[in-house]
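Encoded as structure tokens, here's the structure I'll be asking about.
Excluded from the complex is one protein chain; the other protein chains are retained at their positions.
Going in written order, the chains are labelled A and B, and every chain counts its residues from 1.
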Amino acid sequence: MHAPLSLPDLAEITADILQRVRKRRPRVHCITNSVAQAYTANMLLAAGAVPSMTLSAGEIGHFVAGADALLVNLGTFDPERQKAVDIAVGEAAERRLPWVLDPVFIERSSGRAEFARELVRRGPSVVRLNRAEFAALAGLEAADAAAARFARSHATVLGLTADVDLVTDGTRQAAIANGDALMSRVTAMGCAGSALVCACLAVEPDRWLATVAALLAFGVAGETAAKIAAGPGSFAGAIIDALDGLERETLRASAKVT
Amino acid sequence: MHAPLSLPDLAEITADILQRVRKRRPRVHCITNSVAQAYTANMLLAAGAVPSMTLSAGEIGHFVAGADALLVNLGTFDPERQKAVDIAVGEAAERRLPWVLDPVFIERSSGRAEFARELVRRGPSVVRLNRAEFAALAGLEAADAAAARFARSHATVLGLTADVDLVTDGTRQAAIANGDALMSRVTAMGCAGSALVCACLAVEPDRWLATVAALLAFGVAGETAAKIAAGPGSFAGAIIDALDGLERETLRASAKVT
Partner (left out) sequence: MHAPLSLPDLAEITADILQRVRKRRPRVHCITNSVAQAYTANMLLAAGAVPSMTLSAGEIGHFVAGADALLVNLGTFDPERQKAVDIAVGEAAERRLPWVLDPVFIERSSGRAEFARELVRRGPSVVRLNRAEFAALAGLEAADAAAARFARSHATVLGLTADVDLVTDGTRQAAIANGDALMSRVTAMGCAGSALVCACLAVEPDRWLATVAALLAFGVAGETAAKIAAGPGSFAGAIIDALDGLERETLRASAKVT
């Protein structure tokens, strides 16, 4: 059904998608924890998107209605955010907006894991998570086959991040070997990556391609930043600079996707 | 009534005001959204002011009572913040503290716009906003004449930021052509600018001059930072460094005010 895509194709498609984000400036509404808000907003701005962040039950519906994609990050899980999530996901469903679920730290709290499972039933376009979070969500080892099965049975796309990121919609599979160890030394880096998936989804209807593009661009930007950073403090700013300046040629030269 | 001020005057006056902020270290209490809190605090510290940020209804009155100026930013608009705003504005009025209203994103939510209009009736010293926000607030095109009329009829000062910032009290008008496009690529930059207006108001009773000084210093710092920044990530820190180190001579040489 889907012709296989070679590596050069994916680097080119990623460059195309980034270009569209920069041109169309999609609005991404983010429900995220207070730790991650500023960094996530800056990552979206660096990509060319326009972030908004309100959580107020009285107005979040309006913000989502005017947005092009929605991020639901469970990093701080309190009643206020749960209510905001409920309204926002309802609005997204009604308007057929793409939305991304990032079930942060669900392996540390059973209530949070249960809430994440409920949200998966409401049909996120993409679930972006790490292996411990996948295990808590699916009750399964985070093996590639399990991820593909989970994506298929829930009709979603999984972006499973690790040293090598896996993106699967149950049929197509990409393994992205880009990125740098410093990415795990800055708080909210994963959250910011999920926000990038939103920005790409806003301009690319193929959810699998949008997720590959976001994680590939993010990984390559991380490698560029690591070359000049003196540590995690300077890296935090450098990856934003690198994403802002990321060029087609760099993607072509650096992409490690199989 | 007011003798016209030439450009060199305004650069000198700005340098004088900055010097007073650095010497007197005014306390600025900020009601602002969680996205903007840390960046706003760091911008105030770079200017020489002392920020506080609590929103708790039980203690915000004490903090405002001990402050020299108040910032009311509507960036995250929830019941907790609305209540904090009500107490804080009441305390500021009683103590005749200057306060700045920053009606962030009111064009995206009618409830927020209505709340902003109510606040304008409570007499902010300055309203700092962009053109879309002005249109939502005033129900008018953001032309210069409309801004002057709005400032006059509401007995306030408008700081209308755009490529060229306009500062008007209805009688006097300054157009500030400093700044850099990177300033719109970092989240909370506008909020931080409004906080600078507070810091200047705390040491300068002429609200129009204080607003001009804050926006001029901010724009010149932005230009200085843009010369060394590699992108929005490094720019975010560089503008704080530039404001911290901003000298009279740089203001004289760089100010573009008419």
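What we mean here is this: contacts are C-beta pairs under 8 Å (C-beta built on N, C-alpha and C of every residue); 3 or more make two chains touch, one makes a residue touch a chain.
Note that the structure is predicted; figures quoted are calculated from it, not measured.
Undergrad: Which of these touches the unseen chain: B:D9, B:E59 or B:E247?
TA: Of the listed residues, the one touching the omitted chain is B:E59.
Undergrad: Write the list of subunit B residues that the hidden chain touches.
TA: Counting over the whole complex, subunit B touches the hidden chain at residues 34, 37-38, 41-42, 45-46, 51-56, 58-59, 62-63, 66, 80, 236-242, 244-245.
Undergrad: State which residues belonging to subunit A touch the missing partner chain.
TA: 33-36, 38-39, 75-79, 105, 108-112, 185-188, 229-234, 236-237
Convention: only the chains that are shown with their structure count from here on.
Undergrad: At what distance in angstrom does the C-alpha mean of subunit B lie from that of subunit A?
TA: Each chain reduced to its C-alpha mean, subunit A and subunit B end up 34 Å apart.
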